[in-house]
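Notes follow once the structure below has been shown.
What follows is chain A.
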Amino acid sequence: MEQNVVLEMRDISKNFTGVRALSHVDFTLRKGEIHALMGENGAGKSTLIKVLTGVHEFESGTIHMAGNSNAIINHSPQEAQANGISTVYQEVNLCPNLTVAENLFIGREPRKMGMIDWKQMNERSGKLLESLDIHVPPTQMLDECSIAIQQMIAIARAVDMKCQVLILDEPTSSLDDDEVEKLFVLMRRLRDEGVGIIFVTHFLEQVYAVCDRITVLRNGELVGEYETKDLPRVMLVAKMMGKDFDDLADIKGDHKDKRITDAEPVIEAKGLSHKGTIKPFDITINKGEVIGLTGLLGSGRSELVRAIYGADKADTGTLKVKGKEVKINTPLDAMKLGMAYLPEDRKAEGIIADLSVRENIIIALQAKRGMFHPLSKKEMEDAADKYIKLLQIKTASRETPIKSLSGGNQQKVILGRWLLTNPDYLILDEPTRGIDIGTKTEIQKLVLDLADQGMAVTFISSEVEEMLRTCSRMAVLRDGQKVGELEEDELSQSGVMKAIAGGDDK
Partner candidate 1 sequence: VGVAAADDTITVGFSQVGAESDWRTANTESMKSTFSEENGYELIFDDAQQKQENQLTAIRNFIQQEVDYILLAPVTETGWDTVLQEAKDADIPVIIVDRMVDVSDDSLYTTWIGTDSLLEGRKAAEWLNAYTTAKGIDAKDVNIVDIQGTIGSTAQIGRSKGLEEGVDNYGWNLLAQQSGEFTQAKGQEVMESMLKQYDNINVVYCENDNEAFGAIDAIEAAGKTVGSDIANGEIMVMSFDTTNAGLTDTLAGKIACDVECNPLHGPRAEELIKALEAGEEVEKLNYVDEEIFATDDTVDKVKAVNSLDEEGEYDVTPITQEIIDGRAY
Partner candidate 2 sequence: MKANVQKKKITGNGFLLLITIALFVVMYVAGMIVFADKGFAKPQMFLNLFVSNAGLLVIACGLTIVMITGGIDISVGSVTALVCMVLADLMENKGVNAYAAVLVALLIGVAFGIVQGFLVAYLDIQPFIVTLAGMFFGRGLTAIISTDMISIKNELFLKWANYRFYMPFGSTSKKGKFIPAYIPPTVLIALIVVILIAVLLKYRKFGRKLYAIGGSRQSALMMGLNVKKTIFNAYVLDGFLAGLGGFLFCLNSCAGFVEQAKGLEMDAISSAVIGGTLLSGGVGTPIGTLFGVLIKGTISSLITTQGTLSSWWTRIILSALLCFFIVIQSVVASMKKKAK
């Protein structure tokens, strides 16, 4: 093993029933480097990490770590931790019933005379959180924190553990730019301290911002390892996808002029609110329009759409759908009025883990049709096949349980679920979270196509750039309140930033 290498994986293979997730993959991590692990959805990035950290067993291959002349096999995350590997997995893995502080310190609680020293634990947690600019009291229960905060906590936990190797599997998927920047500062500091960092992300800018080296996987196979500076963006994308791709195409361009001018409102909300989460707001969404919601983390974007959809029943205000005043008590009411809602927390609110891809796709349509009008087997299979093809969902078969799909592919299934209901108004809360760059562009195109066909869309994303590309109008939220709207000319990176920060429009 070379001097400065901390981790070396050779010839790793891993099969799941019916899927070859990894085949003969090599991976080398050096001391004090940030190493990006890239690949499309389902390329095997998470699997490689789980093999390394003992979540999955693997069929063949060897793993070496610095300071250990023998090959190691981690049989559990616990062993991996003991071996100096600290991990943030793709899906947030924390305990909802414990406090923030406990989630940070479980398994390594500070103790005094054998007893857990709660006071010290809370104090240390407070400091740790503060150092990362996370503003939650350490004594708050985790399930009262937003998904973004949870992700930050998971990161805080991992970085606080003394480790040789730090693994971050899509840590930035729910974070906004500010948070991401904070994370990068932290990562650079750790790198300078000599920690080897594996970083998985689908955001190319982020790769080029912090990474020293890139390993690309495709369909479970190693494509190659590169120095970041030697690999231009376009090349990277080509390596990932196995074909040339121009991700910077202005997809909005060809759609712009086709826009319908005379507005035909689909949704008109007046004074809608939900106690404790979102203050009364007005919003109008027109046919064929993509409207974006922007704001800082926790500004109430999700809460706004949840109030419209009836996921949290609105306490005050009125809602008109296509000009008719309606009362929405349950999501089903909203669906019957032609709404569809893709929730942001995929694991908790999106997937129905044990059901197959097919069942996950048709469930919303089935619910809408009612219990006594079941879809025939053929209808279901056709629908499933259609969206597996359309969204390029990587799955062993349509009968595979959704839980064994990669994160990004799960997201696509959920998207397919809603498209199948053929809605008039589609709400997308972080629809491209964890989706690879190729598919992301596909989805953005799809959204614009749908809008062209007359669908009203609300698009929420932490990625301002993405929103700029898709949205024709944006609403700005701050502290659970809608503070303004941006149109046409104001739609630029700087314009949005200014509005979010709440500069001069106050």
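In this text, a contact is a pair of C-beta atoms (placed from the backbone, for glycine too) under 8 Å apart; a residue touches a chain by one contact, two chains touch by 3 or more; residues count from 1.
How were these picked? Simply put, all candidates are chains of the complex that A comes from, given by their letters.
Note that the structure is a prediction, hence the values are computed from the model and not measured.
Asks: Which numbered candidate touches chain A here in the complex: 1 or 2?
Replies: The candidate that touches chain A in this complex is 2.
Asks: Going by the contact rule at the top, pick out the chain A residues touching candidate 2 in the complex.
Replies: Counting only chain A, the residues touching candidate 2 are 55, 76-78, 80-81, 87, 89, 93-99, 102-103, 106-107, 109, 111, 114-116, 118, 122, 126, 135, 137-141, 157, 276.
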